[in-house]
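Encoded as structure tokens, the structure appears first; notes follow it.
Shown here: the complex without one of its protein chains, the others still in place.
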Amino acid sequence: MSVMPPLDSSRTLDVSLGPQHPSTHGVFRMNVTLDGETVVRLQPVFGYLHRNHEKIAETHSYLAAMPYTDRLDYICPITNNWAYALAVEKLAGIEVPERAEYIRVIVGEFTRLQNHAALLGFLAGDLGGWGTALLWAFRLREKILDLFESLTGARMMANYMRFGGCRCDLPVGWLEAARAVVRDAHGQLDELEALLTGNEIILARLQGVGALTGERAINGGFSGPVLRASGVDYDIRKVDRYGIYDRFRFRVPRGTAGDCFDRMMMRLLEARESVGILEQALAGIPEGPVVNPKAKQRGLRPPAGEAYGRIEGPKGELGFYLISDGTDRPYRYRVRPPSLINLTLLEELCIGTKLADVMVILGSIDIVLGEVDR
Amino acid sequence: MSEFLETAPVWLKDWVLGLLAGFGVPGWILDLVAAGMVVGTCIGIFLGLFALMSVMERKILARCQNRYGPNRVGPFGLFQPVADGIKMITKEDIVPAAADRVVHFLAPVVMMVPALLVLAILPYGRDLVPVQLDAGILYFFAVGAGTEVAVFMAGWSSNNKYSVIGAMRAIAQMISYEMPLVIAALTAAMVSGSLAPQAIVEAQGPAGFLPGWYVFTPWGFVAALIFYTCALAESNRCPFDLPEGESELVAGHLTEYSGFKYATFFMAEYIGMFAICGLFVTLFLGGWQAPLPALGFVPSWVWFFAKVCAVAGSMVWVRATLPRLRIDHMLGFAWKFLLPMGFVTFLAAACWHYAGRGPAGWLASLAIVGAAYVALSANFSRRFSLERRVYQFSE
Amino acid sequence: MKADFEQLHAAFPGVEWSENPSPSGQHSVVVGCADAVAAAEFLRDRLGYDFCSNVSGVDWPPRKVKETVVRKDVTDGVEKEIKETIERDVPGYLEAVYHLYSIGGRKGPLVLRMRTADRAEGARVPSLTPVWKSADFQEREAYDLFGITFDGHPDLRRILMWDEFEDFPMRKDYVAPDDYEYEPTPHDEILEKVRGGKEAA
Partner (left out) sequence: MNEQKTSRWSESFAGRLLSGLRFPGAGLVKGLAVTARNFVGSYFEKDRLLTELYPEQRPRLPENSRSFPFLIYDGNDPEAGMRCVSCKICEKECPPQCIYIVQDRDAAGKALKRPRVFNIDISVCMSCQICVEVCPFESIRMDQVFEASSYDRFGSLVLTKRDLLKSNEYYHGIHPTEAAETDARIEADRKKKEAAAAAKAAKAAETAKAAAEKKEAPAA
């Protein structure tokens, strides 16, 4: 796709958007060739934040690699931990007790809620909305990060999941605080929705921009909300039934046109579903051990073999492919980065659109450079 | 007491002139001093308004976003403009190597001059008009067009891709929004029968106990809305801040400016905004007219500045809410919606006037404006296919 | 997964099944480089694996494998089996592993493996980007970090490292150079002071 018909460079203007640019969500560059304001060619450039996370993990023990997974998608650290823990549990065949599964769902859905709210804020910022929606979204995110801090010790770098459960139990009074946050989450999502979905300027700027059909989305490797926006009904929580998601009643929204407006609405509707799951999980959490006592954390030596564990991360399918050779260090440690793979079709979506739309399409795909460059 | 306050500025000027005359100062110097004082107070007031506005804007935006806004420098952050001023002056003024230095230096000057010149014709009070011009409105638009040239000079001379795109957008936007702006102003001038701002304000005197402002007539309300939208576009403010679209063009035509030149641009933009708010108040909100005759004791210039601050505040409120338009939407909106509406309002004003300004006139103009609005908006939303989406859910 | 493998095996006899001893039970299918693209299209069109979720490069350097071999040995008229451990060195190779899913059929990971001839010139594997567009960036990453050249890839360039970088960092025998763009961070000096045992206490 990137081999375009020869352009007479007299009419086009080569602009490099990034790596230092207000709305590329991190250190990410796009070499854009413009004909007036219309995009003729777009070449994404990665690698500015590459620190070879996979080589680091292959030279550390399984437990020591866990804090590094916080740094992958630093907006949702706990779901990264969960995906890695799930992969190691598959590799070593470790059971997870009941209460730990409930805590994992609660903390995972809180992460999804604050990620989707933050995305609505960033997208409004990309549209030129001067941060109003962003600050409202961060008000909700602030409360959730305070819950994470009182539970795991750090607002973002949680390092909370262990193989076979979680690191520590819920402190006293944490459940009441969590219920309070969940109670007024709908109110704050209402405000975001009132500001964003009815507004004619946003409708005009988002509807019909960057539309993608379902088949092309599947073939292009889209996963998560952006795939469901194109009308594909595929949510890994329902497909793989990992954790105890089959115990909760929640619905999976699907878009119709697969354009930026549908992607934004997917985040909004999924955030509301997450609040529903949280209400059910917070009501039904049982007592019991928080981590599987038989699981070894420090000197874990999984049997030789390989495993691919994946979860429905807020940005898409986050997977860990581990090959173990019996020692305490993974032989091969591979992260399936949803942000990078969702960018595969960026050029295809952006060709023919205006310069302002490139920012909106990139914003609606929701990438985090820690995960793209690893 | 209210009488004294009403004429205080004029009395002060005469007292100073009398004092100087007492010293035997020659006549032509007296005129010079008189003019100097008027110009000085005008610029002083508007610089004060600019300083106040730059901090109040940040505080209003902050409060809309549930945070405090600047509150460290002085009580409630009111000395923040002083701090900003010092920062801007002491900052290094970087000029890109390949920039066209002369044009790069001239751009802020050319931007600042029309913004200040335009303040001459605004009627601040009952008899507080710096320059009595019969064609004041014409003067306003003639001088006001200078800002477009300045923005393009800034964009072109910075030799930066973002600036060039920003400059192109600025030219397209300002020209296409100049047309509906002038037509909306013309409607008010036509109804009050004169292009002199003072006469327009007097024509909006109190009719019975109701204020005779044009904004309360059907055509006046629509013309005010059109004028307000185009005022936003003229002063490059949200949702029309495409030339300086910072989420796409980093800072548009201002990318390569820093230090005092950037401060000048910033100041010129705000004073331009105040000037066009002043014209909006003059044309549609009855200038220095008190809303109700009973409130006549309050001096007239207080009313004028109160209304200007209210309109400027509403511009900040709009900035806190609305995102930016895309280039083709913005142009389409100007040529395909605002311009036809402008002509229709012009027609409606004529019908209102010749139907005797009474209830019959009201109904006629209301009908014309309403019909045009429905027709244009139907075409508008069909073309943009802004439909409401219904989403499927699966268990 | 086994059923799909049978159908694939019927169509492409060159395909083998490789067991995965770990409790995850995700066994994989080894495909030869010759008919890889045809097998991929078969998988996608006939068996419905339309979602290529993950492409990883894996480096298997040459290693010595101890094997206990049971040898029948007739010594002085008595037949005895002798268990001997002989060392067989397995030649190294690079591997491209594809995890395929079926969106409609809700079918789990079918692990497709392609092995290169050797780890130097012969590290060539047919690219499956024409079949699944999602493999585009991931194959470029495998090329960038492992050195697996994908034939038929539309735009095979380095994706994460800068273009002038020669080596392949994720290989097991990669030695990080000590001298490039060295910027004295507080850590190094402290590490030297700390490691050097100079008394800081």
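Lettered A, B and C in written order, each chain numbered from 1.
In the analysis below, contacts are C-beta pairs under 8 Å (C-beta built on N, C-alpha and C of every residue); 3 or more make two chains touch, one makes a residue touch a chain.
All figures in this text were calculated on a predicted structure; none of them were measured in a lab.
Trainee: Touching the left-out chain: which of A:12, A:197 or A:280?
Mentor: Candidates A:12, A:197 or A:280; residue touching the omitted chain: A:197.
Trainee: Among A:31, A:52, A:150 or A:280, choose the residue that contacts the chain missing from this document, as touch is defined above.
Mentor: Missing-chain contact among the listed residues: A:150.
Trainee: For the chain not shown, which residue from B:15, B:297 or B:317 touches it across the whole complex?
Mentor: B:317
Trainee: Using the definition of touch stated at the top, determine which of A:205, A:272 or A:354 touches the missing chain.
Mentor: Touching the chain that is not displayed is residue A:272.
Trainee: Identify the residues of chain B touching the omitted chain, counting contacts across the whole complex.
Mentor: Interface with the chain not displayed, on the chain B side: 60, 63-68, 71, 317-318, 320-322, 373-374, 377, 380-381, 386, 388-395.
Trainee: By the contact criterion defined above, which parts of chain A meet the unshown chain? Give residue numbers in ascending order.
Mentor: 60-61, 63-68, 70, 132, 136, 139, 142-143, 146, 149-154, 157, 159, 167-168, 171-172, 186, 189-191, 193-195, 197-203, 265, 268-269, 272, 297-298
Convention: only the chains that are shown with their structure count from here on.
Trainee: Using the average of all C-alpha atoms in each chain as its centre, how far is it in Å between chain B and chain C?
Mentor: Distance between chain centres, rounded to whole Å: 66 Å.
Trainee: Taking the mean of the C-alpha atoms as each chain's centre, how many Å separate chain A from chain C?
Mentor: For chain A versus chain C, the centre distance works out to 27 Å.
Trainee: Counting in whole Å, what is the centre-to-centre distance of chain A and chain B, each centre being its mean C-alpha position?
Mentor: That pair's centroid distance is 44 Å.
Trainee: For chain B, which residues are shared contacts with two or more other chains?
Mentor: none
Trainee: Please list all residues of chain C that touch 2 or more other chains.
Mentor: In chain C, no residue touches two or more other chains.
Trainee: If you look only at chain C, which of its residues touch chain A in the complex?
Mentor: 20-24, 26, 28, 50-54, 56, 58-59, 97, 99, 103, 106, 108-109, 111, 132-138, 141, 145, 154-155, 158-162, 169-170
Trainee: Hey, which residues of chain A end up touching chain B in the complex?
Mentor: Checking each residue of chain A against chain B gives 13, 15, 21-23, 34, 37, 124-132, 134-136, 139, 195, 199-205, 207-208, 233, 249, 251-257, 261-262, 265, 269, 354-359.
Trainee: Which of the residues in chain A end up touching chain C in this complex?
Mentor: Chain A residues touching chain C: 1-3, 46-47, 50, 52, 54-55, 90-93, 215-216, 218-223, 232, 234, 239-240, 302-310, 317, 319, 321, 323-324, 332, 334, 336, 340-341, 343-345, 373-374.
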